[in-house]
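A quick write-up on the structure given underneath.
Heads up, this is only part of the complex; the chains shown haven't been moved.
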Amino acid sequence: MTKYGIVDTTFSRVDMGRFAYEIIRKEDPDGEILRYTVPGIKDMPVGATKLFEQGCEGVITLGWVGKTKLDKYSYLATSIGLIQAQLLAKRHIMDVTIHEDEVEESQLFALAKDRASKHAANLVKLVRDGGRSLSSMAGQGLRQGYNNAGQILGED
Amino acid sequence: MTKYGIVDTTFSRVDMGRFAYEIIRKEDPDGEILRYTVPGIKDMPVGATKLFEQGCEGVITLGWVGKTKLDKYSYLATSIGLIQAQLLAKRHIMDVTIHEDEVEESQLFALAKDRASKHAANLVKLVRDGGRSLSSMAGQGLRQGYNNAGQILGED
């Protein structure tokens, strides 16, 4: 039985943890799911680390980033920290981020739901099925939250 | 008995340590509270680390950031360092930051008091009650120092 972790925030304006939970439950009905809620994105790296300590083999973090330059610096620091947490644990963190200014407010809910759901499915694939499980989709220009960009072909 | 740490600075223009102390004392009357004062924000990561060494199970840092581009770079370096300090200790640092230019000077006191107080309460919840204690507020758009942004709902 695989143990998965979800780290979400009280800062987020969409309850992405629910979508992540539903997809992980659907994709791996036998999996165990732990949830950890922190105030904001900079608290997520240690939150994920605590879930690794509790035996999670992979974690999804659900971050929400504001509009200002300083919010973007916080995003950068968090991204560096999430990668470092993965290197220390040698386990995956699927790092979902919604930037409040990437679409209009009326579209944020759909964006957050789609991105959280698709990365939750990615997490199950990578953790349970291993690093070859996504290889048939490599280089396909897949996107989470937007339409897929598509593959660019050319002459070999 | 839980041991909490407060790291504040002589650079800060508001004595946020006092607010953090009062809230932690109120939220957990039995807790022990250690205080550590450093000159500026870049000294906070090692300050928090020293409090972890003295047995604190969680720390709140109370940073004040000036207006210039270089102050913002210092903020970025500090943010990266605070996350790293958490990963090394596997314990939380609630990282309160006031940017001197985010509101008018007349509003800085109220902003600093509100943010320090709310994050001090978050610290007690996370450290004493664990990672599920904030989950009922996940995705609610909570803010510290400002009005809450509120949750965005949509069709499932």
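Some notes on this structure:
Labels for the chains are A and B, by order of writing; each one numbers its residues from 1.
In the analysis below, a contact is a pair of C-beta atoms (placed from the backbone, for glycine too) under 8 Å apart; a residue touches a chain by one contact, two chains touch by 3 or more.
Since we're looking at a predicted model, the values are computed, not measured.
Of 5 total copies in the complete assembly of this structure file, 2 are presented in place.
Here is the rule we go by: only the chains that are shown with their structure count from here on.
In this entry, chain A maps onto chain B through a rotation of 70 degrees when their C-alpha atoms are superposed, rounded to the nearest 5. Centre to centre, using the average C-alpha position, chain A and chain B are separated by 24 Å. Residues of chain A touching chain B in their complex: 8-18, 35-39, 42-43, 45-47, 49-51, 53, 69-70, 73-74, 76-78, 80-81, 84-85, 88, 105, 108-110, 113.
Taken in their complex, chain B has these residues touching chain A: 72, 75-76, 79-80, 82-84, 86-87, 90-95, 99, 102, 119, 122, 126, 131-135, 137-144, 149-156.
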